[in-house]
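Heads up, the thing below is written out as structure tokens.
The complex appears here without one of its protein chains, the remainder shown in place.
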Amino acid sequence: MELPLEYFIKLRNLIYERTGISYEENKIYYVKKRLQQRMQAGGFEDIEEYIKYLKLFDGNGREFQELINLLTVNETYFFREFNQLQLFAEDCLDEVVEAKRRTGGSTIKILCAGCSTGEEAYTLAIIVREMLEDFRRWSVLIKAIDIDENVLARARKGIYDSRSVKDVPPAYLKRYFAQPQSGEYVIRPEAKELVLFEHHNLMDRRALRNEEGYDFVFCRNVLIYFDEVSRKQVVDRFYSLMNPGGFIFLGHSESLSRISSAFKIRRINEHLVYQR
Amino acid sequence: MAGKVLIVDDSEMVRNFHSYIVKSLGLEIITAVDGADALEKIYGSDDEILFCITDINMPHMDGYTLIERLRDDPTYEDMPIIIVSTEDEMKDKQRGFEAGANLYLVKPTEPDDLLLNIKMLLGK
Partner (left out) sequence: MSLIEDLIADLSSEDEKTRAFAAEDIACDGLWEGVGPMIARLEIEPSRYVREVIVSSLKMMSGPELVNQLIPCLRSDDAFVRNSIIDILALQGEESLEALRGPLQDADKDTRKFALDVLVQIGSSAAALIAEAMADPDINNVITAVEYLGRLEDDRWIKEINNLFLRSDNVLLRCTCLETMALIGDENSVECVNKRYPSYQSISFLEQYSFLKFVARKGSDIHLPLIISLMGEKGQVMHKEIINAIEGILKRIPRDYLLPELIEVISNYLESEIKDINKYELLVLLGKYRNPEIYTILTKYLEPRKPLICMGAIEGLGEYGNPEAIALIEAIKGVVRDEEQREIIERSLIRLEKLR
């Protein structure tokens, strides 16, 4: 199948406008392969026809969503998107903590939305423990939420395989994971006790209305599965439960600008961050 | 001249048109589809943004809000900004001035007029 650059760019722009996800040019094969699948499934002969369909005839956005589902990678593991976590650990966390020290605050609250089997939540627990020198005087809560009871159950158990921990820095692997048998990694209490898993449906407007005081919200590679209207409602909800000066993190290829302008944009160490 | 020019408009046609005009000065451009996209491009750019040409009426974030947010940030309070908008009443120009724009031109711009204004703005 032909994918002339011009059409790759058109498709890329369409995806960006509607979801905020962007694909770099070196992803052309990645996109092409999945595009081909959708086109075959729908009986589309050429890319021009397919894009026209997406733009003008895909009324309920179903085909578009199928394409997006195919394009987005669905895996989860510890320390995923390391650069962003580094930014959180070394800059954002520091800023929030310093501000709280000055005003006598002693709690840190993090929301991990769409937590799935818990890798991200535990990752954040490890980072916070490692980065706070005077850890004992802080009350840390990482609330990890998901709509799927099955994944929450697995998250609460905290047992993982070697694929999940492949990116964990060796020192942390030793410190925070027990290895009862080969290939099995169990998260230790030092990290586990910071995380509270709860069942919530982000689409429910009443969900999380009583939550407040969060310094950080992580919602990475989750919103891509929502439609435009729901995505906006969820982000607005996050805004309402955050402290001023709190940071919100989406997946590194997701753009908050397509969803909300209520947050303030900043550049820290060559990265873009959004702050309430 | 190192650095790039940011062109902000929700119409692809107008973005293209302004791009062609600016490119004729030998400058490189970045484009944005609205004010929110523009902020991301500015804050995300590793290159200096020499100046910005922006529309007013756009989805997600209008031009006035874009300019106000930029002026709130010491890093960008001096970035030259030209508004190019269909609205031509005094109150619109006044609003543009209050937001912090440097120049206000009415669409459709005469290419030579835009070029001249850019040159005057950059002082060359």
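As written, the chain order gives the labels A and B, with residue 1 at the start of each chain.
Methods note: contacts are C-beta pairs under 8 Å (C-beta built on N, C-alpha and C of every residue); 3 or more make two chains touch, one makes a residue touch a chain.
These figures come from a predicted structure and were not determined experimentally.
Chemist: Touching the absent chain: which residues on chain B qualify?
Modeler: Residues 11, 13-14, 16-17, 20-21, 23-24, 56-59, 62-65, 86-87, 91, 107-108, 111 of chain B touch the chain absent from view.
Chemist: What residues on chain A make contact with the chain left out of this view?
Modeler: 4-6, 25-26, 28-30, 33, 52, 56, 205, 209, 229, 232-233, 236, 239-240, 260-262
The rule is short, and it goes like this: only the chains that are shown with their structure count from here on.
Chemist: Quick check on the complex: what are the chain B residues that touch chain A?
Modeler: 33, 35-37, 39-40, 43-44, 46, 60-61, 65, 69
Chemist: Spell out the part of chain A that touches chain B in their complex, as residue ranges.
Modeler: 17, 255, 257-258, 261, 264-267, 270, 272
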